[in-house]
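Up next, subunit A:
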Amino acid sequence: MKASTQDILPAPKRSALARFRDSDLYASFRRSKLAMGAFAVTLLFFLLAVAAPWISPQNPYDPAQLELMNSSLPPLWYADGVSPFALGTDDQGRDVLSAVFYGLRLSLVVGLLGVVVSGFLGILLGLVAGYFGGVIDTLIMRVADVQLTFPAILIALVVDGVAKAALGSQMDANAAIGLIVLSIGLSFWVQYARTVRSSVLVEKNKDYVQAGRLIGLSSPVIMVRHVLPNVLGPVFVIATINLALAIITEATLSFLGTGLPDSMPSLGTLIRTGNRFLFSGEWWIVAFPGLALAGLVLAINLLGDWLRDALNPRLQ
Partner candidate 1 sequence: MIAFVLQRLLQSIAVLFAVGLIAFSMFRFAGDPVNQIVGVDTPYAERVAIRKDLGLDDPVAVQFLRYAGNVVRGEFGTSYQFRQPVSALLAERMPATLELALCATIFALTVGILMGVYCALRRETWLAKVFLAISLVGISLPTFLIGILLIFLFSVTLGWLPSFGRGDTVRLGWWTTGFLTASGLRALILPSVTLGLFQMTLIMRLVRAEMLEVLRTDYIRFARARGLTTRSIHLGHALKNTLVPVITIAGLQLGSVIAFSIITETVFQWPGMGLLFVQAVQNVDIPIMAAYLLLVAAIFVVINLVVDVLYTIVDPRLRLSTGRSA
Partner candidate 2 sequence: MTEPVLSVRNLRVAFAGRRGTLTAIDDVSFDIARGEILGVVGESGAGKSVTGSAVIGLIDPPGGIVGGQILLKGERIDDLSPEAMRRIRGRRIGMIFQDPLTSLNPLYRVGRQIVETIRTHTDLSEKAARRRAIDLLAEVGIPAPERRIDGYPHEFSGGMRQRVVIALALAAEPELIIADEPTTALDVSVQAQIIALLKRLGTERGTAVMLVTHDMGVIAEAADRVAVMYSGRIAEIGPVRDVVQNPLHPYAKGLMGAIPTLAQETDRLAQIPGSMPRLSNIPKGCAFNPRCPSAFTRCVVERPDPIPVGAHRVACHLYDRSEASAA
């Protein structure tokens, strides 16, 4: 008995990586050059974001490090470019490369938190709606329907505006991040809720849920332990695609001037402030944040597309 447990138990642990290597998902990943490229680019952006404080020549949030003497320098490959400002500087003397690294970091943090909040909200509401049914279900799904008729950006703007009205329009950067995460969370929960709910409706009538009830497991335990694992695949796909959407939403809000403040610029804020210099010839101030945002979103989108196709063999 003892020997056999020892034989059995360590096995799956050791082979988790090996199992992934044998999986269809991995095989499909290895077949798709696009997916591998997108994954590499996404990974690179994540690494840059994490390493930003150590690899940036400058801390763009620290006004003490900005010198007006260095303002509006072009990128290094121009004759009057100055080291270490590889991608030039803006009118404040802020290093564009450092600003992009830090902006990337902010965009990713806000995007990820937004996805977590919307995912949590959506899964919770989907579970509740599907499991309890009746009035609660109708109420939640009607709200979802109504919300779905509006573009997410509008919802996010309204949430943002209302919150500012309620809290006063002056707030510090951290509160602004919290608010924007909340706006994104409230804008993107519907898709999770719908997916989870329909899956719950299917699982609810299956034998194992009935059996779980018979042996006295409580409803929430059954739902969380048995239904949740079954919906993780689609939820993961939604989350990946929504990460790109969340990043776009944050960037858009910041671009519209209702997102993150200028003192703590995300990629969207950098593009908004840099946009002014398009006509005066200092294109690098807006171009590099724009390129970073475009590359990041494109890579995540490609990854999401591939993941959706790979996890949904019906569509192939």
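Quick note on the criterion: a contact is a pair of C-beta atoms (placed from the backbone, for glycine too) under 8 Å apart; a residue touches a chain by one contact, two chains touch by 3 or more; residues count from 1.
In picking the candidates, the idea was that all candidates are chains of the complex that A comes from, given by their letters.
Note that the coordinates shown come from a computational prediction; the quantities given were computed from them, not determined experimentally.
With reference to the defined contact criterion, which of 1 or 2 touches subunit A in this complex?
Only one option touches subunit A, namely 1.
Which residues of subunit A touch candidate 1 in their complex?
142-143, 146, 149-151, 153-154, 157-158, 160-162, 164-166, 169, 244, 248, 251-252, 255-258, 271, 275, 278-279, 283, 286, 290, 293-294, 297-298, 301-302
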